[in-house]
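Note that one protein chain is taken out, while the other chains of the complex remain in position.
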Amino acid sequence: MSDRTVGGVVRSAPAAGNATSGATGVEQSVDLSCAEAAARALADAMRADPSVVTLGEDIGRGGVFAQYRGLLAEFGAQRVIDTPISESTIMGAAVGMALAGLRPVVELRVVDFALCAMDEIVNQAAKARFMLGGQARVPLVIRLPGGIWSGAAAQHSQSLESWFAHIPGLTVVMPATPLAHYALLRTAIESADPVVFIEHKELWTLRGPVPLHDHSAIAHAGRIGVAHTARSGSDLTVCTWSRGLQHCVLAAEQLEGRGVSVEVIDLQSLWPWDKQAVIESAQRTGRLLVVHEAVQVAGFGAEVVATVAEAHPEVKLRRLGAPRIPVGYSPPLEAVSMLTADRVVSAIEQWLGL
Amino acid sequence: MSDRTVGGVVRSAPAAGNATSGATGVEQSVDLSCAEAAARALADAMRADPSVVTLGEDIGRGGVFAQYRGLLAEFGAQRVIDTPISESTIMGAAVGMALAGLRPVVELRVVDFALCAMDEIVNQAAKARFMLGGQARVPLVIRLPGGIWSGAAAQHSQSLESWFAHIPGLTVVMPATPLAHYALLRTAIESADPVVFIEHKELWTLRGPVPLHDHSAIAHAGRIGVAHTARSGSDLTVCTWSRGLQHCVLAAEQLEGRGVSVEVIDLQSLWPWDKQAVIESAQRTGRLLVVHEAVQVAGFGAEVVATVAEAHPEVKLRRLGAPRIPVGYSPPLEAVSMLTADRVVSAIEQWLGL
Amino acid sequence: MSTEQLLELYRVMLRIRAFEDLADQASQGGTSAFGQATSAAPAPVRGPLHLSHGQEAVAVGVCASLHADDAITSTHRGHGHCIAKGADPWRMFAELLGRADGYNAGKGGSMHIADFSVGMLGSNGVVAAGIPIAVGAAQAFKLRGESRIVACFFGDGAINRGPFLEGLNWAQVFQLPVLFVCEDNRYSATTRSADMTAGEGAAARARALGIATQVCDGNDVIAVARAAAELASQVRAGGGPRLLHAITYRFKGHVSVDPASYRDPRELDRALEHDPIELTERVLMERGCVASAHASKPDSRIGSESAARAAATGPGPSEIASLDEIKRHVREQIEHAMQRALASPWPDAAAAFEDVQDSGGGVWR
Partner (left out) sequence: MSTEQLLELYRVMLRIRAFEDLADQASQGGTSAFGQATSAAPAPVRGPLHLSHGQEAVAVGVCASLHADDAITSTHRGHGHCIAKGADPWRMFAELLGRADGYNAGKGGSMHIADFSVGMLGSNGVVAAGIPIAVGAAQAFKLRGESRIVACFFGDGAINRGPFLEGLNWAQVFQLPVLFVCEDNRYSATTRSADMTAGEGAAARARALGIATQVCDGNDVIAVARAAAELASQVRAGGGPRLLHAITYRFKGHVSVDPASYRDPRELDRALEHDPIELTERVLMERGCVASAHASKPDSRIGSESAARAAATGPGPSEIASLDEIKRHVREQIEHAMQRALASPWPDAAAAFEDVQDSGGGVWR
């Protein structure tokens, strides 16, 4: 991966945000890592709205992935709330805060630990507005670093987006680039209902341009429920999200050299998901491959494929997801669960009989 | 529903198990409710194996649905363990018991409260054998009354089977008749790995014959991963499970009168699921409708449909599941989320253009 | 406490009792559980109905110490808390009946009743789930510099769930304005809580976290009100959380259809001798109130117009009605509330798709 351009973004070692200032002295665009984009989005939201607060373990020191860096210094401990190791109460208290008029942004470390707060996410946050008959709403964002984190093994590597997509009341967002990360997090914080915001752990250091001061570009990138066509093509449509985007774009580039034209759609949000964009593309190319890092069985790829299969039986359909095994620690075992560009290429080659 | 025969079983008011003794004095078959079948299965398993124990809230008084009735008196408080309201520890302790050589059968009241023990189910029970490199196994059964329970509203009515199907290490079983309940619970208790056993709350009083002393019949009914063809047909295949079976059989009966021949397959277990039986039938009829009470979006129906769509594009595919809304309390709202025979009939009528 | 104040608390307790008596009746046959089957004719109130008969003094005594803009969180057994905080019985009935005028528009039912207009942030179907929610609401109040406090009700069984520890620890660490109230009715569903609870219970656990506590007779509304007032004022003064452990007893089964045959009947008999309403009546009579006026002419104040106001504000000392009259008034009001609720329309099926979420609710957008 190293330093090559992937999906319009460049991956490299972390560095401070590198502002490109125009002659007027107004920042036009900056190059940010996903972690920086995340911290910046939260800071901008907190500046804009005093009801935005953030809470979670260790965020005062910037969080495990530096995605909260600098916030405590600017906003103080009342709004950047370091918490005890109490996942149930981190989530439950956030629900209470939201019911009382705040907009909490909740950090749960990794999606695997959200399992310690599932009642609060599903039975409380997601359902409160409905169960209360609309008396109150729960505007909060649940940030869940997800996916395989090199060598972190089965309890720190899960992808559980299909769970959240199944739960009424939850919006599910999974950005794949620094721009999407910034823009979608801003929108998520503005949402009046709970948003599950899954951030891939291996994307934190991915860098790319974020036109912070181009409001229309940010607004455009921040539309929840709208997919992003990362690459156009005509032979086959690949639908993916989160870190899958990198692999799929690389795969499409490789296949282009062999005369196969692959369209790559980054779903960006799983609920609502951009059914229309996927169907339009799949009908045009005739083939849809859904690619995700999560376990394939009962993964969200099944929903995408089933939806298309019901309405458009003429589209040929395939999924590429992980086998139904826990993520292993050792490299050769972990690799079995990992998505790679090669795997995407092979799946397509096999399908097209190349 | 009341007293008519549904899927080979009769629903009626609860009564004591009614043994039909042959002339030899040997019980040949008994008529049991699902609750009685469940209690009987556990009692028989506990008699057969001293390492089987059961734990959960209120089970000493028989459990909320009488599905533990009589067990405390026979096996004592060491093996029928009334617990504090501590879902995390009910599950976590069961994992510890299993690692130490017992075979715990865990009661979590309703599947909704399993959300309070999700770390223990997913990160501990399901993954332990793998993470430990096979040093130990976790033979336990997680009993989760599931589904809509009339008037119990959004926090007591969920169907979350697709979650468990997504998690490596979990077997997922959902019986639909007293016989299946008895036989599959026996098999689940014998399994050396964790089994999620989801019991529909509105099936507890469903009665039907259970040939307790016909070992081969019990063994046959207790095969996990094997679907049961509840009704043969040639125009369309319906695949369902749990309480869906009742509705689908009734729907098939109604449609038969109109000349439509519907095959009804009761999946019985979602992992492993009987892909072969479903595909064989769907290829024969050319149409597959997957019916479940759970929310349709990212429900297990998506997995079934996607699997068939990938391998057999010639099969026409549809799903019938609940809308993506919390289950409401008031009858007209609850009804929106409820599966009924009429809904199944309408879905088929619409599809076939009747 | 003045006699007028006590009469007011008495009236609220009566209101809760009358409300739950009617709800109980309307629920019989409505839930299949505890060996009871659903009746053929569906009950007007469906689903599990948890009654607080015998526990009214806790709700009433605690809410007496709260201001209108203070908040409470409640449990699955929340009718008393709702009424004590000021919710209107007719809209509560409408909710139990699943009607459109219900507080939750028929979406929640008994276990989810809330009335945000009086600071009642919600009953909850999950044991102990209200604790972190209360704590978070209090943190919002504190962050905004408001003087509001939150009273957080939970049962004696709830103290064995993790969120009890987590929530109390959190409230103490952040010095939040929460008055925790353990309604110790001795039972966790069908199980004796004592058999499942290590140590001395809620108060001892709170003290181990440095939270000051009081233990009181939860059937003595004066004792509850006194303790709650003291603790609430400490909380309001910024002293961090406090916990009130109120010892009471659940007269009925766990849910309305539960015959509670697992209890020694004598245990109930003894408890009934300490009915919080009768205890209050005795005190009122000691203070000069009369049981019945033996007046044949009906008090003009009983008229439907002014009844609600009279019950809400209480009569002046010179015009104190007999306790029987008060009871009759309250019961009539509650019956009237039920009638009004029964006249409320069913919600539209389309409402099932409303208030789910804005971005892509139930219907595909």
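Couple of notes before you dig in:
Order as written gives the chain letters A, B and C; numbering starts at 1 within each chain.
Throughout what follows, a contact is a pair of C-beta atoms (placed from the backbone, for glycine too) under 8 Å apart; a residue touches a chain by one contact, two chains touch by 3 or more.
Here the structure is a predicted model, which is why all the values come from computation and not from measurement.
Just so you know, the chain we are not showing touches A, B, C across the whole complex.
Checked against the full complex, the candidates B:A43, B:A66 or B:M97 give a single residue touching the omitted chain, namely B:M97.
Check B:A41, B:L71, B:V110 or B:L170 against the missing chain and you find that the one touching it is B:L170.
Mapped onto subunit C, the footprint of the missing chain covers residues 160-166, 168-169, 172-173, 195-200, 204-205, 207-211. Think of the hidden chain as still there; on subunit B it touches residues 53, 78-79, 81, 83-84, 86, 88-89, 91-102, 104, 119-120, 123-124, 128-136, 168-171, 191-194, 224-225, 271-273, 275. Interface with the hidden chain, as seen from subunit A, comprises residues 13-14, 57-58, 60-62, 64-66, 82-88, 112-113, 116, 149-156, 204-205, 323-326, 328-333, 335-337.
Just so we're on the same page, only the chains that are shown with their structure count from here on.
The chain with its Cα centroid farthest from the Cα centroid of subunit A is C. Averaging Cα coordinates per chain and for the whole protein, the chain whose average falls nearest the overall one is B. Separating the CA-averaged centres of subunit B and subunit C is a span of 37 Å. Separation between the centroids of subunit A and subunit B, computed from CA atoms only, is 34 Å. Work out the mean CA point of subunit A and of subunit C, and you get 42 Å between them. Each of the following residues of subunit B touches two or more other chains: 112-113, 116, 153-155, 323-326, 328. Under the contact definition stated at the top, the residues of subunit C that touch 2 or more other chains are 102, 104, 106-108, 112, 124-126, 162, 356, 360-362.
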